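Only a single protein chain was left out; the remaining protein chains are all shown in position.
Letters are used for the chains, namely A, B and C, taken in the order the chains are written, and counting of residues starts over at 1 for each.
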Amino acid sequence: MTAHLPVLQVVIPLMAAAVCAALRPARVAWAFAVLVSWTVFVIAVLLLREVLAGGTISYEIGGWAAPWGIEYRIDVVNAFVLLIVSTVGAVVLPYAGDSVEREIRRDQIPLFYTAFLLCLTGLLGITITGDVFNVFVFLEISSLSTYTLVAMGRERGALTAAFRYLVMGSVGATFIVIGIGLLYSVTGTLNMVDLGLRLSELTATRTVPVAFAFLTVGISLKLALFPLHLWLPNAYAYAPSAATAFIAATATKVAVYMLLRFFFTVFGATFSFDTMQLGFVLLPLALVAIFSMSLVAIFQVNVKRMLAYSSLAQIGYITLGISIGTVTGLTAGILHLFNHAMMKAALFMALGCVIYRVGSIRIEAFHGLGKRMPLTMAAFVVAGLSLVGVPLTVGFISKWYLILAVLEQGWWPVAALVLFTSLMALVYIWRVVEAAYFHPSPTDEVAAAVREAPLSLLIPTWILVVVNVYFGVDATLTVEVAGRAAEALLGVPR
Amino acid sequence: MSPVTAVVLAIVVPLVGAVAIGLMGEERANLRETATLVSAAIVFGLVLTLTPQIAGGARPELVLGEPLPGLPIAFEVEPLGLIFSLVASSLWIVTSIYSIGYMRGHHEENQTRFYIFFAIAISAVMGVAFAGNLFTLFVFYEVLTLSTFPLVTHHGTEAAKRGGRVYLGLLLATSIFLFLPAVIWTWYVAGTLDFVPGGILDGVLSPAAATILLGLFVFGIGKAAVMPVHRWLPAAMVAPTPVSALLHAVAVVKAGVFAILKISVYIFGTTFLQDVGASQIFAYVAGATILLASLVAFTKDNLKARLAYSTIGQLSYIVLGAMLANSYGIVGGAMHIVMHAFGKITLFFGAGAILVAAHRTQVSQLDGIGRMMPVTMAAFLIGALSITGLPPTGGTWSKWYLALGTLEAGEPILLAVLMLSSLLNIGYLLVIPARAFFAPADPELLAHPVREAPMPILIAMVITASVSIGLFFFPDPLFDLVRMVVES
Amino acid sequence: MEFLVGHYNYWVVVFLMMLGFYVVISRTHMVKVLVGLSVFQTSVFIFYISLGKIRGGTAPILIDGPAVYSNPLTSVLILTAIVVSIATTALGLALVVRINEAYGTVDEEEIDAIERADEAAVLEAR
Partner (left out) sequence: MTEFVDVALLALLAVTGLALLKLRNLFAVVILSGIYSLLSAGLFVTMDAPDVAFTESAVGLGVSTVLMLGALALVGHEEKKPTRPRVLPLAVVILTGAILLYGMADVPPFGDPNNPIHQHVTPRYLEEMPEEIEVPNVVSAVLASYRSYDTMGETTVIFAAGVGVLLLLAGRRRRGQDEEEPGE
């Protein structure tokens, strides 16, 4: 059984999605989805443990040997990303129960969870596979289900947001397919490790750099890397609360993972950074993203969209770490994958609590919530502080490593920018705090009826808040895993 | 009890106290206040048990956890930290007594929240005082900022919001933008952040780089309120008076100057600072702050605002002592932490007493009030004397050593600054009790005579004023402790 | 010449791809955008199948006797990709139908205008 864990990681949610579509009533479908998400989480934990103890796992699907068949290949990097995705899934799905009932029509709920599980399946599939074409297939599973999830938002803006996401996402996927095709044309293989081997033996060809460019642009579209980010803010802002929390914490993370996998395993660090000068392309984009998106976030009146712009800035931090190309830089980037997933999921879940009770997430809707929904707002504040990067939260750990990596290069102005944008994060989080704690609640009856969110929403939210603090106080585990992942990618012997 | 246990308990007991306070709540106010006082007494007792051992040369160490590999949350008690923790824990008791009188006398809302965050702030102060490395100090420094924020904005009014915005914005901005990079830079060049007597930076930094790094620390530790990063302090005056007392005498500002002292002694090392001359320029910045703050204080009619600017000036005395980087300077600076704490808290208690009893906030309204509130004004006088540095109060000693420090450093200009500043102090501080006792009372006051503030407030003031006097006659235990810092 | 002829398929394929891509990013009618997407993707399929062709080869259906078979793997991949493409189109069209109901138009510019007006109205109400 344990030998088949890699394939079960993906097949269980896949099969479960089909079953889920048939379950009635809504509560049963939900309970089933929760159960699945927990199973998936346990498998991810087991896989990470196995990888940490015993090294890379290779699993040949259907027993067909790579590179002829499809191989699942799990090293520290994707084991960690699997854990991130499944952790978020395992926390958001229990949360979804009540939140979704408020936001989705009852008869649609089983199918909503089906789409949710398919999204989970797709993300896990992208992460775990060692075959580039298989990446594309699972990318489309996750993408199509994500478009659906976004479109389920209550306002009509959700529909256009989903459509634009669909168009941009499909363009991105097509770019990826072109890139894969170009690589295939010069190597004859689709297996990542095999590709890496054959590409390193290949003499100079113009096809490989172009394939590199197409894959980078295609994945960057999925990643919403500036300036390819235009689809993201509305998609996050209009999607149902539970969907936003899940997608924001996982989808872009998996895209980052794809980027890492292609840069380091397929093309190799030398090619990516020395031949293609990746650092010089990514660094300015990352810096512009960090600064401009933080700035835009400050001026949003819709708090969900504000956090979406904040996510774009955070993606900038992650890319910044990657663009440095050193062990410390990569460690910082990978660490922030986890840390940002935890803080953003917590923040969006807190917003979901507000939507549940107040029905709006415009900044005015927060007036007086510090008193009316103290636990929700406390969760928002702690996760917000984590986003700012205050000590004893995970955000601080990320920032520490990022600055350390930047200083190793002697890039003082970049360090200053990172710190300055932390303060910008403080400003936009602060606006919400001020609205919640310093503005009296409106006096009408509707506002008077606002109470604390139910425990079914609060408990999952607070679990993530505690994770934010726990791994902020003791980051040895996450730093160790991120460090090993960085070393694995760079091929540094340990 | 082993010293290590005492250290842990000193940090944990306030937190337990905070929980207890929360459980009692508004309905059981007496029990709640008992919980506050009991926690405060226990913490003070714990720190007292540490005193003889530290004086005897013990340096209890303890590692709590390791957030980042190689960067533990670690504690190590040494004389400087012990002094700070003694000041903070003893004044917590006094401030608690005072708060009971003030908060009830003033019918404040949300008193439970007030006591909870007060206790958390004290816990953070203990963490700062006992920090065994710069990282730990930084972490608790930030916790202190965040935990005092709800205290500053206690009233929740528009003014409180504005003040809170400046308070949090400036303190977090300086700490994230300057202090944190300084910490990371130190870690990067030295490979450690431990507090080591003699410093860890000797030989790894060029003079120019050392000057820049020191600058990052001096301005990054915004709590020390060196100009131009002092704006948060007057802004925080919107808080209830006990909070002002806590901020200006005990916790926040002292955490700032304490950190600067600690960094000069244990990160840079005084020898290194002298060798490279990195600190001279900041000694002048501190000198400038002393004079400017005093001049601004003159212009303030609002009593609390005047005290706030006085604090800014007094803090720079301590920064100046640290930047002189000789033994007199360090001794003077360290002693001034204590002297200023007791002097200034007395003054704030006085300001609060006047507010509670007479509902007056402006200096110009106080003519003749001393005859109606003699205890308050007598205490105020003693506090003012100590701040000015006149006998028979403890402030005399610290100013004396600071003056010696400037001479040893060969900085006659800075000596002149100290002298001039003392004159200014007389002009804007001592004049208040003088007029309160001797000037003709204003007619409105005669029409509505006032009485002394509630008893807890008076008790608190008398205690702190007495300590100020006591420190003049018995400075030796303190002096011995401080000397260990410079001799190590 | 050899080079030009040997790559004729690829040159045209690039043109076709870019044609589809251009429709996607320049047109505002949502159905037309989806048509462009499908042209873009179909052109990529042609690229793959061109890669798999061997001159003088036959379809990879095994027969007795010696034969040169064209590459079966590209066909396998593209069969999958075609299905993915139609799935995307179907979902996109479903969205278009709903958008038409919600906004009364499927023109991106008109929808932008409506959304801006909505936003302005909300800000006005504050």
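Keep in mind that, in the parts below, a contact is a pair of C-beta atoms (placed from the backbone, for glycine too) under 8 Å apart; a residue touches a chain by one contact, two chains touch by 3 or more.
Quantities reported herein were computed from a predicted structural model and do not represent experimental measurements.
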Let's see if you follow the contact definition: name the visible chains touching the chain that is missing. A, C
Out of A:Q9, A:S37 or A:S185, which residue would touch the omitted chain in the full complex? A:S185
Out of A:F80, A:F112 or A:F267, only one touches the absent chain, namely A:F112
In the complete complex, which positions of chain C touch the hidden chain? 2-3, 6-23, 25-32, 34-35, 38-39, 42-43, 45-46, 49-63, 68-80, 82-91, 93-98, 100-101, 106-107, 109-110
Hidden partner chain, residues of chain A it touches: 14, 17-18, 21, 61-62, 64, 67-70, 101-108, 111-112, 114-115, 118, 121-122, 125, 133-134, 137-138, 140-141, 144-145, 147-148, 151-152, 154, 178, 182, 184-190, 198, 205-207, 209-211, 213-214
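Definition applied: only the chains that are shown with their structure count from here on.
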Connecting every touching chain pair, does the picture come out as line, ring, star, complete or other? line
Between chain B and chain C, what's the gap in Å when you average each chain's C-alpha atoms? 68
Chain A and chain B, separation of their C-alpha mean positions in angstrom: 44
Chain A residues within the chain C interface of the complex: 133, 136-137, 140, 144, 147-148, 151, 156-157, 159-160, 162-163, 166-167, 170-171, 174, 177-178, 181, 184-185, 190, 301, 362, 364
If you look only at chain A, which of its residues touch chain B in the complex? 385, 388-392, 397, 399-400, 403-404, 407-408, 415-416, 419-420, 422-423, 426, 430, 434, 437-438, 472-476, 479-480
Write out the stretch or stretches of chain B touching chain A in their complex. 65-69, 73, 138-139, 142-143, 146, 153, 156, 158, 160-161, 165, 168-169, 172-173, 176-177, 180-181, 184-185, 187-188
